[in-house]
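The complex is shown incomplete by one protein chain, all other protein chains being positioned as in the whole.
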Amino acid sequence: MQPFSQFDAQGGLRHLITLEGLDGDLLRQLLDRAQHYAARSGEIRIHGKELQGFTVANLFSEPSTRTRSSFELSALRLGADVINLDLMLSSRVKGESMLDTIYTLQAMQVDVFVIRDAQAGVTQYVAEHVDGHVSVVSGGEAHLTHPTQGLLDALTIHQYKGGFRDLVVAIVGDICHSRVARSSWRALTTLGVGELRLVGPEELMPAPEEFPGAGRFDSLEEGIDHADVVMMLRIQNERMEQARVPDADRYFERYGLTAERLKRARPEAIVMHPGPINRGVEMSSEIADGPQSVIRRQVANGVAVRTAVLSHLAEARRKRS
Amino acid sequence: MQPFSQFDAQGGLRHLITLEGLDGDLLRQLLDRAQHYAARSGEIRIHGKELQGFTVANLFSEPSTRTRSSFELSALRLGADVINLDLMLSSRVKGESMLDTIYTLQAMQVDVFVIRDAQAGVTQYVAEHVDGHVSVVSGGEAHLTHPTQGLLDALTIHQYKGGFRDLVVAIVGDICHSRVARSSWRALTTLGVGELRLVGPEELMPAPEEFPGAGRFDSLEEGIDHADVVMMLRIQNERMEQARVPDADRYFERYGLTAERLKRARPEAIVMHPGPINRGVEMSSEIADGPQSVIRRQVANGVAVRTAVLSHLAEARRKRS
Partner (left out) sequence: MQPFSQFDAQGGLRHLITLEGLDGDLLRQLLDRAQHYAARSGEIRIHGKELQGFTVANLFSEPSTRTRSSFELSALRLGADVINLDLMLSSRVKGESMLDTIYTLQAMQVDVFVIRDAQAGVTQYVAEHVDGHVSVVSGGEAHLTHPTQGLLDALTIHQYKGGFRDLVVAIVGDICHSRVARSSWRALTTLGVGELRLVGPEELMPAPEEFPGAGRFDSLEEGIDHADVVMMLRIQNERMEQARVPDADRYFERYGLTAERLKRARPEAIVMHPGPINRGVEMSSEIADGPQSVIRRQVANGVAVRTAVLSHLAEARRKRS
């Protein structure tokens, strides 16, 4: 078997499982396309036809209103037929049985699988086994990768900052378990971000060999000092224990973003969060709803980026068929 | 903050949370539009484009096959993209967290929210916070309001009776807990109904200051005497206890509509019910399926009315954008 590639023989993108291996040119192409789809709020959309005749199957094993609805709307607005299936692929007894589910849907002429699974490797495993015309897109995989999140974060930063080169970006919180952190780091590094910092309790820092080039900070104040972008991550309660933080209040005391603390960042710094926010844990409501928050723009960009990815895959497919 | 209004600056209807504040002209406009959409049974429809490019999100926290499917079909047949989310907005921990959900969907370019929530005030609260181009429509709220039900009841009565002025309408059952009763009363009163009567056990009558102008009857026979329209309400088992009616059989004995009792109404009286019917409790099957029953027509009119409301809101939006 050949090593797995996300690209087809013509060099077009066929799957989006990870941002690893996508160069800056391709990322910029995807961001440009997403910018094209980024509707101004309140605008009445023209219904697209880029995916007319295509069928998109959303296979989400974890509840995710946000990401699933975002993919669903992207696909519908490009004219695709969409089916939603709540199923945990990795819980199927054996690999073969999981593939039987995939092959069944493939035989029904599903063209694009969007998959979120809690188990690492499932998405790529599916991509390795589908027919040549079928694409697989990750909707978030274990703690490892969430490529469309990385793209939407990059798009949002680009919209507000006009580029990446001179920026200081701080990612704050539970880096260790965060696919968001990994994918955003990957996107920003490929796009040549000036400086990237990881900020959080030592216990929640990733292994030393991960995130090469990123600085590491235990102190929120130091970590966001003069930052242009402060990207807050969602923290799960069970992770606090691991970080020996007794409770959410204590977490907020140490790592919660407040107006006072945000003063350490650049005055025009933007605040991001992948959502859903735990208000009073990761940040105060004052910050979440404040003028520096770009959280809702991230959501809007999530749709734009997913639309761009689906339309890019469809275009590549037309070229090779 | 300005007092909440369902109308936009041009005077167009933007939200439909309650029928309160809608005058007779607007109600008649909506009914005319609904009449236009009221397909004859068996007709093959032309697929509309009034909502092409619009996204409708159905947020239903209570199970409701009937109302949710009705809104979903209305939206689809007007060309909208539709997503269905089973979520109890009011159960979200804080108001802010509920709004985060709404803002997330709004950022995904949802144009119309259709909301059913068991907690009073939620729908208006959402409407007060969404962006100017977004509309909120109630799919039924607590015991208070169900505006599209009021409209469909009015449309049905108009179709059979040609008007409202000379009619005697009796609403029978658990008035106190019924959003249907409140919305139908509102619609019919605004449209100038001749006489409106509330019929039911005293314990299930609304507060004295509610339903001004309506007569009140403890006896079914007297309440429907010479009525043109007999509108039966659904009764929950737990309400019977409150009314000190020991069981469904006993309720039927006192308030169940039978062929015998219906003779007290006008010979050409119509019988209505918002569904789903408890046969043998609110009425006998003989009545439910009999020639005077217009219950299925109510369901058909439900789709017509929701289609009219969605198309009206879309038109108003186009005017202001």
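Chains here go by letter, A and B, matching the order in which they are written, and residues are numbered from 1 within each.
The rule is short, and it goes like this: contacts are C-beta pairs under 8 Å (C-beta built on N, C-alpha and C of every residue); 3 or more make two chains touch, one makes a residue touch a chain.
Remember, it's a predicted structure, so these values are computed and weren't measured experimentally.
Of the candidate positions A:41, A:55 or A:242, contact with the unshown chain belongs to A:55. Interface note for the absent chain: among B:26, B:118 or B:299, the touching residue is B:299. Across the interface with the omitted chain, chain B contributes residues 39, 41-47, 65-66, 69-70, 72-73, 76-77, 275-277, 279, 285, 288, 296-300, 302-303.
By the touch definition given at the top, chain A reaches the unshown chain through residues 52-55, 79, 81, 83, 85, 87, 94, 96-97, 100-101, 103-109, 111, 131-133, 317-318, 321.
Note that only the chains that are shown with their structure count from here on.
Chain geometry summary: the mean Cα position of chain A and that of chain B are 41 Å apart.
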